[in-house]
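Quick one: the structure is below, questions incoming.
The complex is shown incomplete by one protein chain, all other protein chains being positioned as in the whole.
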Amino acid sequence: MTGIGKSFLGVRVLSEVDLAVEAGQVHAVVGENGAGKSTLMKILAGVHTPDTGTIAIDGRQVSFSHPLDAQRAGVAIIYQEFTLLPERSVAENVFLGREPLRRGLVDRAAMDGATAALLSELGEDSFGPRDPVKRLSVAQQQVVEIVKALSLDARIVVMDEPTAALADHEVELLYRLVRRLQERGIAVVYISHRLREVFDLAGRVTVLKDGRLVSTVATAEVTPDDLVRLMVGRDLGTYFPPLATSTGEVRLSVTGGGNARLSDISLELRAGEIVGIAGLQGSGRSSLAKALFGAAPFTTGTMTPVRPRSVREAVAAGIGLVTEDRKAEGLALRQSVRDNALLVARAIGRPGASVRDLLDRVRLSPPRPSQEVRYLSGGNQQKVVLAKWMTLAPDVLLFDEPTRGVDVGAKAAIHDLMRELAEDGTAIMMISSELPELIGMSDRVIVLRDGRIAGTLPAGSSEEAVMLLAASEEAA
Amino acid sequence: MKRALPIFAVLAVLLAAIALANPFFLEPAGFLAFVKRAAPLVILAAGQYFVIVSGEFDLSVGSLVTVEVVVAARLIDGNEDATWPVLALVVVIGLLVGLVNGAVTTLLRVPSFITTLGMMLVLSGAVFLWTGGAPRGALSHAFRVFGRDTLWSVLILASVGVAAVLLMRADFGRTLIATGDNERAAALSGVRVTRVRIVAFAISGLAAAVAGILLGGFAGVSAQVGQGLEFSAITAVVLGGVVLGGGRGSVVAAMAGALTLEALFTLLNLYGISGALEFTVQGVIIIAAVAAGAVRLPFSLTPRKSKGDAHAAS
Amino acid sequence: MNDAPPSEITTPAEAAPPAARRAGATRHPWANLGSTQVVFLALLVTIVVGWILVAIDGGNLLTLETVVGVQQRSAALGIVAVGQTLAILAGSLDLSVAYLISLASLVAAEIMQAGSVPGAVAAVIAVSALVGLVNGVVITKLRVHAFIATLGVALVIKGVLDHLYDGPAGRVPESFQHLGYDRVGPIPVSAMLWAAVALTAWFLLSRTRYGYRVHAVGGDPDVARLSGVRTDRVIILTHVLCSLCAGIAGLLLASRLGAGVPTVGTDGGYDLESIAAVVLGGTALAGGRGGVAGTVGGVLLLAVLDSVFNQLEVNSFFKDVVRGVVIVVAVAVYARKRSTS
Partner (left out) sequence: TSDKPTDTTTAAASAAPASSAPASEAAAAGTGEQSTFFVQSDYDAQLGMRAKSAQGPADKPWEQAIDPQMVSTTQYKKDGGYHLCFSNAAVNNPWRQVGWKSMQAEVALHKEITTFTALDAEGKDDKQISDIAELTGKGCDALIVSPNTTATLTPAVKAACGKLPVIVFDRGVETDCPVTMINPIGGYAFGADGAEFLVEKVPAGGKILALRILPGVDVLETRWSAAKVTFDKSRLKVVGVEFTDGDAAKTKSIVSDYIARHGKLDGVWMDAGATAVAAVEAFEDAGVPVPAMVGEDQQDFLQKWKQNNLTAIAPTYPTYQWRTPVIAALKILKGQEVPKTWKLPQPKITADNLDTYLQPNMPPLHYALCGCESLPGFPETWGGKK
């Protein structure tokens, strides 16, 4: 791809970007949120047509007006968003748009067979080709996405943040898969915010910033810090704000809390501390957050100040939740920054704070209250979500994957904000699948396993210690 | 508001065209007569807007208008003293029907298209079951003055307009739009999405009641007074640039849409495209107007459910 | 639609691996009863209860006349509803069918009067296909919400009808009226036509790529597009098929009425009634979920209700009340099933 440029509604998203990927090479693309990685890939996949620039595959000029064209040219992509139909079976999803035919009719047997083969190739036996996707867990669905891409047996495979929803053991599976593709002489484009993965897998890495190409380097020749510097344009290092010096009174406490997905949950959150929640995918972390927040309430156990039966009760009691999935659960995307920031205040009829102050507090830049949030980058969107909860002046604020898919720059800002809030006396609970972050931020780490508390670790424990608790006897 | 601007332009052009063909239109009396005529549809559109912006439909307003008029006529039966109690009842019925629509849609999770379609059948059936097939009784003068007297109609229209705007500026309005945009996010921010939606339906029902009072007042009892109004109202709202599916559009634009539709009818009559091809022209214009508004939008439809994080991807 | 390259699949069909430790909530006892079964169950109950009521009234619901009557009455609506099912499955809907039916009946009757039955059929097919094409193009290319798009097209047709016709026109020869009146035993030809249309649609949906894509587009247009489905084509084709069904219904009605009638479509309320029948049959208005079988059940259910009311000489206003309630209740039940399953 050379000289690629693209703008949406006059907003320039990509300009003059070149990307060259060789067969049998894993090529990483990194950059902050909104740098244009996904857009670049969607152009390669024929979702968007570039305003400028050309694409060549095996030296042949190609131009895609529809994803189908790209597929035919041998480009397969695992999108950042889910691209599955919950109502349809796994096989139907995998072969959507390319259903195998026999005498002009769809050949179900062939479809299921091929899907089953690919699944077993991935060592995935927890579900079959005929299972409806709606009954799969997030991780299982991600596997389907991967199978979907593989079934194309393309010559170029793009993976846009494939591990965002995967737990570590599943990431391992993916690693092996990528290497196998590599051996088969397939070119792999790998996008991730987790630099470790970049260095584990990629031979070369292209850095984007604000829709422009910063540089393309061999991973062997750079350090993670170099990359970060390239991405952010300044040095950040991996410093986390200092831990709490002292903790205040108990803001929230549960004893013997349980529901369909959780059992025997007992924990305390104190003013001024950040409590980390660790666990494998599906271990119940989000369920815990949603239970404390009244969205999927505890059915048993006691909880102070209240055991919320609804979100409103929790909010009224000063509990807030920064949800796992910003777009689906956090923001009204077509509403302005202002309307989103004031949503909570309005919902509970609090006099709305001054939006300007709010945006300053969360360091939203540029602070344009009238802008629709869907045009903000991931990081800025997350800041708006934070602003929303600031209006509540919450006693307890729960964060579920607060920095997932958020770039290093915004990440640091969010970390600082969390610590500030804690110092102002808010009790904070943080869920994160990124252990370094979790350990770096938390004053304590509670580890979940199968919906139970497997144990609590002090600040500064090692990743190994956490993993041991999280995964013990559940041999991933 | 950006999306709303085109409709005002269109409206201005239409009004100008009418004035050209019919100078009487420029006199206060002439213009007010037009406003008075438009009032019921504008009010219905305002009500329909609240439902549409929350992501729903209300197909029952047409038959609700009929019900209100027929019920009022039978209960008042020409007796002046009955006017005020019946007016109150009419309003209550409107609210009640709206509440039922809202409750069935939200609590029983029936798509509002179906809920209100069913309500449409039930209402039109029930009312004539009650009156034995044809309207009975008569409306009192006190009742009819609201729709017959130009000043009253204009006054009512104005106050409804103001009320609608204020409502949309208030917390209710903002949370309503947010609900229409992303129900889940609203709920997880503490918005009582169910209640907000039910209220929206109640407002639509109330609007239908007021429209019924005006229409009944304007022309008296008739079995078909409300016929087809639901489609006119929805069309008007959409003309105003309000997007079916919720979360976008302003109530002022919706009301402007209604005025535009009304002006369109007037104009088509003025230029003698009456009867026959009038509808053809209407259909083409409606499609064209909505298309003009639609293609300006980015392709993105629904907030995408995403794993990890995703940007406003198409 | 079959424009995707045949993906080379070598691995032979093998038994799918056991779906062990599957995520997902435990299922509600009667959840495994598909909404289609529910419709037909409801249909059965209606027939039994209706039969009893009529018997009490001193009549008999299951006479030859009534059985034939039910089919005669439901055939036209049934054919339209099949087309409407496709549209709704694809996440769209069509409010223009009623006027299209009237138009089709007139086109048919006029050309038949001119002497050519095949010509008339061809013309009807052409006209309806064109209308469907317009609907589809306006929805996909101009991005007008289906509700408004088809409502607009409906108005356009209405205008044309009012302009060209003031009352019944054309003549349908006896030869063609067999379609509307003949029957083989208790099965009217019209019902067979309906069955044929329904079977064709069912086959398209469950066995062809087009069918798979209709479900995909209705389920989530973005996902479908990202997966390489040409969503616009699917939607356009769907509307063409939907309009064709309306055209066929127009032909059927013309053959029954012996002439074309500019109000036959709207008098029959085929637009909203067909949508009602479809959702009554368990197809989700949101699209992507449901099927033709349910729709057939829904139409029959409405027809049997009608017939029972006819027998009991219930007045039409009461009928409307019951219809409204039945539709809403049915959909509420489906919603409940879905949430508990």
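Chains here go by letter, A, B and C, matching the order in which they are written, and residues are numbered from 1 within each.
Everything that follows uses one rule, which is that a contact is a pair of C-beta atoms (placed from the backbone, for glycine too) under 8 Å apart; a residue touches a chain by one contact, two chains touch by 3 or more.
Predicted model, so just to flag it, every value in this text is computed and none were measured.
The shown chains contacted by the absent chain are B, C, with contact judged over the whole complex. From the set B:Leu229, B:Val242 or B:Ala291, the residue in touch with the chain omitted from the display is B:Leu229, counting the whole complex.
Remark: the residues of chain B touching the chain excluded from display are 21-22, 24, 29-30, 33-34, 37-38, 40-41, 73, 131-138, 148, 215, 218-225, 227-229, 231-232, 235, 261-262, 265-266, 268-270, 272, 274-275, 279, 282, 286.
Interface residues of chain C facing the missing partner chain: 63-66, 68-69, 72-73, 76, 95, 98-99, 151, 154-155, 158, 165-168, 177, 253, 256-259, 261-264, 266-269, 271-272, 310, 313, 315-316.
Rule of thumb we're sticking to: only the chains that are shown with their structure count from here on.
Taking each chain's centre as the mean of its C-alpha atoms, chain A lies 43 Å from chain C.
With centres defined as mean CA coordinates, chain C is found 29 Å away from chain B. Within chain A, residues 47, 79, 81-82 each touch two or more of the remaining chains. Among the residues of chain B, those in touch with two or more other chains are 304, 314. Residue ranges of chain B in contact with chain A, taken from their complex: 171, 174-175, 177-178, 181-182, 184-192, 247-248, 298, 300, 303-314.
Of all residues in chain A, only 8-9, 33-34, 38, 42, 47-48, 79-82, 138, 141-142, 161, 164-165, 293, 295, 311-312, 315-316, 321, 323, 325-335, 339-340, 342-344, 346-349, 374-375, 377-378, 388, 404-406 touch chain B in the complex they form.
In the complex of the two chains, the chain B residues touching chain C come out as 104, 108-111, 113-115, 117-122, 124-126, 128-129, 133, 231, 234-235, 238, 243-245, 275-284, 286-287, 290-291, 294-295, 297, 301-302, 304, 314.
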